[in-house]
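Only one protein chain is missing; all other protein chains are in place.
For subunit A:
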Amino acid sequence: MNFVRHRLFWPAAILVALLASNIFFSSGFFSITVHDGHLYGSIIDILRRSAPLILVGIGMTLVIATGGIDLSVGSVMAISGALACLLIGDLDNQNSVIGVLLACAAGIVLSLVLGIWNGTLVASIGIQPIIATLILMVAGRGIAQLITDGQILNVTSAPYKVIGAGYTIALPVSVLIAAGMVAIAVVLTRRTALGLLIEAVGGSPTASRLAGIQARRLTIMVYVFSAICAGIAGLIYSSNVSSADSNAAGNLIELDAILAVVIGGTRLTGGRFSLAGTVLGAVLIETLNVTTVSIGIPVETTLLFKAIVVIVLCLVQSAAFRAKVLRRPSRVGASA
């Protein structure tokens, strides 16, 4: 029964239940076929669609662990995709691999700068994270539109398309990129002391300062990391559709990312965080999206269905709720 107590038992159980429920509606749900040396199937598809959310989610996890929040991730996705598409569109040869790589690098570097902006507002100027990142959340869409001149920029670049829609070593490139960033995040936080220091700052900012932790520098670092993750997610998104749409890119992804973090067992108040939990949360959210379609939930009730699943998940995850409902109530009412 020990695994039941594990933090991630309940989200994992819901994920399995969601996946299993699909089998009743599409019998081939779990089948993975090999086609041209690439893996295909619903599971692979879910992973591919989860990639941007996983990326944004792991960045969000570290930000939330310091007691902050980053609402600007969707806008950063739009900006990074817009810049990359603009630069690719200006290439003489859109199929130049080096040109595409440079364009992507430019998008990521710009994201990094935006992360420094967020981090500085929060850590150096002392604006509340929700307000500080709201600025870029709102203004960022404007910046993206400035870059694309208010248009949807279409590109016809085969190398660029690979990022979001391509395959390598039998797996979607986007999944590999997300996995790579997760690995980098895990190594950065758990193989160095970064994770401990972040958790200390999120757990008690005052105590951390008096223990000599440079909270300011750490805070800027996590916002930069979050922005870089969002920038890469923006490239994947825009590459997948071979265009830069400033309004649609990363629209409302900040909410899904926060949800993924919470499902993964990281508290919004900061402190202890779990990157594995966030990845699980992101995959769960995408599975839910796929499930609503595959089991034929009518379009107009899709959001309601999602809401119900999320509510059930949150309730089941709460130890206090389980104690109240799942067991027989052990407390007796008081005197008359």
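Methods note: a contact is a pair of C-beta atoms (placed from the backbone, for glycine too) under 8 Å apart; a residue touches a chain by one contact, two chains touch by 3 or more; residues count from 1.
Everything below uses one rule, namely that contacts and distances are computed from a predicted model.
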(Q) Can you match the unshown chain of the complex to its UniProt protein name from these: "Hydrogenase", "Sugar ABC transporter ATP-binding protein", "Acetoin:2,6-dichlorophenolindophenol oxidoreductase subunit alpha" or "Glutamyl-tRNA(Gln) amidotransferase subunit A"? (A) "Sugar ABC transporter ATP-binding protein"
Q.
With the missing chain put back, one of A:85, A:213, A:282 or A:313 would touch it. Which one?
A. A:213
Q: For the chain that's not shown, point to the residue among A:34, A:193 or A:255 touching it.
A: A:193
Q.
List every residue of subunit A that touches the chain not included in the displayed model.
A. 191-194, 196-197, 199-200, 203-204, 206-214, 218, 271-272, 330-336
